[in-house]
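With one protein chain held back, the other chains of the complex are shown just where they sit.
This part shows subunit A:
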């Protein structure tokens, strides 16, 4: 879907991005992860030509973006800015309707789609006539997302979409984010410097440092097979937590004891990580999980054992 080939960019004397190549499939989320100033935003903006690459080529569906009309290219790419980037003189309604209006949608179509988006993002309808500065940070962020998703673009670029939020709001928006159907079947490139976030949201992670791409791969790959010391350093101190987040509980199903008796409090499992379950277990000695219709019992100890067995068989990769 998106393919970067040997992309470089420098500003005056800073080499912001050095020879980066990667590709993103049409239904996967790639996270650009790295410390501040390592060139993440620059890389992202080159994809919708807000910044022009010095060298290298970018292809979208096999077509070189240099050959696509700038505005047409951008109309097909949703973009969520680092600080929401809502137009201050437009109401929320007008902000969300920007792309539909540029695409010359009719009013009815725009209105019904807007209502749908506001609903999906848990935004009250009465926000429509307010101005961005009358909204909370979390609401602004969601409006920014709604605006980017209005015209159902096949590609979504997000620059630290949860950057400016407090941890609690951040958690709840991230949860919504994971479950939002609008985000399925899209090629998403997301920028963050938050390692936890990268592991929770990314199908693959591209780790950058100083404008260079150090390693790209699934979260567990980066953890288990770091290419060099830099990658190791990056995860130092968080490795255990990250690996627990990288393993989905359902994969441990074969190694967990079944629970004999049925209780209503069983947690139904789809994409939860081991970490999520451990957080629940911090408050009670055991819990029951319902995985693919089977009922399992889990305690801290049994989960750890299951992980060991899982790693031994699968050699550390999920699925």
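By definition in this document, a contact is a pair of C-beta atoms (placed from the backbone, for glycine too) under 8 Å apart; a residue touches a chain by one contact, two chains touch by 3 or more; residues count from 1.
By our rule, contacts and distances are computed from a predicted model.
Chemist: Given that one chain of this complex has been left out, which of "ABC transporter permease/substrate-binding protein", "Pyruvate dehydrogenase (Acetyl-transferring)", "tRNA 2-thiouridine synthesizing protein E" or "Tryptophan synthase beta chain" is its protein name according to UniProt?
Modeler: Result for the unshown chain: "ABC transporter permease/substrate-binding protein".
Chemist: Touching the left-out chain: which of A:38, A:99, A:205 or A:231?
Modeler: The single option touching the absent chain is A:99.
Chemist: Using the touch definition up top, pick the residue from A:35, A:83 or A:268 that touches the left-out chain.
Modeler: Here the residue in touch with the unshown chain is A:83.
Chemist: Considering the whole complex rather than only what is displayed, give the residues of subunit A touching the chain that is not shown.
Modeler: Subunit A touches the chain not shown through residues 48, 50, 70-72, 74-75, 79, 81-83, 85-89, 98-99, 102, 147.
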